[in-house]
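One chain of protein is taken out of this complex; the other chains stay put.
The first chain written gets the first letter, and so on, giving A, B and C; residue counts start at 1 in each chain.
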């Protein structure tokens, strides 16, 4: 049985890169994403070629019991989940209130908030029993303040952040390290930023932002590993990450 | 047709008291609450005895279309909704993560967040068309930070707050005043604090808090009216309310 | 002896207008400003013509003992200071770090922070002894976050805000109401915005902002009076004020 790093939302951006990075630290990377079997297999293959251990699962987080059953399976067949990287996104672009359907508002909450609650509920008590564990939650600018066109996304991410605070209040003293990591800017990733903007706009953006002007997943992964390795006498609950050339959310 | 003040969550605490106060300002108070027909009728009767206009409806906010149909009805039969007092609570006491069921987590969100989204979606575009309106949202300490035992409540209230910010970003410039009112303490109200604590603990609390140590709904109502009457060149989006003898959330 | 409303920073914008408004409530308005004797006399005259009581003093807040001696004088000769409106500004425009001299950095702190500390130290204990009082502190966007060119102003205003919080923590339970009022936008006032921008730019700004697009001092004054009149069971510590058509600081 290997110590497991479970990644929820293991696309070709932060999720997959962080999973691969933890595999290098000796964790069995269990990579879950909603779709793209080929992309998932490639990621697993790349990790194995580096001598790491990895397993990939297609998982629809909004489906009832999908997370709970997967956690059960991993804990029984692969190993104890020592690290969770919760990386599900819920960004769907900008829409007016009238354009934001009830269905989309609920979906945003199911992805950004409810899935984290279900993941934490399935894993944190196990971590508490084992006396330790780490939950690294990827978050976004929207978690800090609402803005126009983000009626679904911003509330869902703000709820994610405050849920991390309530999880920390219950579990930190039991050795479970919860960290809310605010990714305050666009990530240099075809699976997320690329898809939202479309290839052409994405390339134009990369040019306009200049060198190191978009957040590099490999750089993000270093910080995730460092936070996971912090000594429990000096844990970080929240930190922000942005490109040096970008304005922080409070100045933007 | 009278100008309407619609109150969602019109119990014998802040909701009913604020509705009654707006009735004194000449608004037709449309009072909605989930249960207690008798309490609702009494409230309506009291307002009428003061010479005010009021109508009461039993409304289950989590039921599909319940809010949308009521708004439609009120706008067609009673008058244009010029003021909304969104006062639905979602506090269910303190529970560990294991004690917090998926059902309760979702219910908290449906009451605290989704119902506000549905209410705003049904009314804000109408207000924009009419060139004005006011949405006063009652909020709680939990909206500002998560804490132990509040896994369901805190994220739902934080989402409520940030939704108010995104509504403000879209509608303020069109003359719709959104205000997020942070009630940072226990309210002197049998319907809310009383029910959560039980009668005996409630009385003990009132004694221990001393004179004016619990937030008086009548005092809250004055501030709600004043915010609704602010000139559009100097609108308040957010303010806090607490008893002089209580510690604010950031010192508690 | 009349109940006194002491205004520190009584220019032709918020300070003077709020002082005049409190005079209508029956307070003796004691108006202090650094310069412009003529403007001060006009303000006093206008209040008297309305049947109010007012006295004006030229006061240099950064001078040692200036505030302390004035408070002493007012308490002994005019009446007990029941309300303080602390309205000293410290905005000097945008400067790079290199352009920001040590002298200017210190001056910003003396005006924005140290003067409030000295004012509170001279008055709050008296209010506590009398069992009540109100301190209304005008603040600015800069108090919430630093930005480029505001190396002197932002830290000084942030310190002002947090000083209000520490004053509230000591004095609220003793009946002294401290309120931090965030004026989040440009004020329609020749003495402040007008002077910073210059007459031509100021007029252009007024045009571009459109009707009610700049914060009106008279509208601000209404809110100051309402906060001062709140019942102690539901006091506001912090609220923001901005024009309906302006973006709040967290979206700007």
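Methods note: a contact is a pair of C-beta atoms (placed from the backbone, for glycine too) under 8 Å apart; a residue touches a chain by one contact, two chains touch by 3 or more.
Keep in mind the model is a prediction, meaning the values are calculated, not measured.
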| item | value |
| --- | --- |
| Candidates C:134, C:150 or C:223 - the one touching the absent chain | C:150 |
| Omitted-chain contact residue, chosen from A:77, A:103 or A:244 | A:244 |
| Omitted-chain contact residue, chosen from C:2, C:25 or C:170 | C:170 |
| Contact set of chain C toward the excluded chain (per top definition) | 96-98, 100, 102, 105-106, 109, 113-114, 117-118, 120-121, 124-125, 142-143, 145-151, 154-171 |
| Touching residues (missing chain, whole complex) on chain A | 165, 168-169, 172-173, 175, 177, 188, 212-216, 218-220, 222-223, 226, 230-245, 247-248, 250-251 |
| Chain not shown, touching residues in chain B | 144-145, 147-148, 249-251 |
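Rule of thumb we're sticking to: only the chains that are shown with their structure count from here on.
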| item | value |
| --- | --- |
| Chain nearest the global centroid, as defined over all protein CA atoms shown | B |
| Between chain A and chain B, centroid-to-centroid distance (C-alpha), Å | 34 |
| Length of the line joining the C-alpha centres of chain A and chain C, rounded to whole Å | 45 |
| Set of chain C residues in contact with two or more other chains | 250-251 |
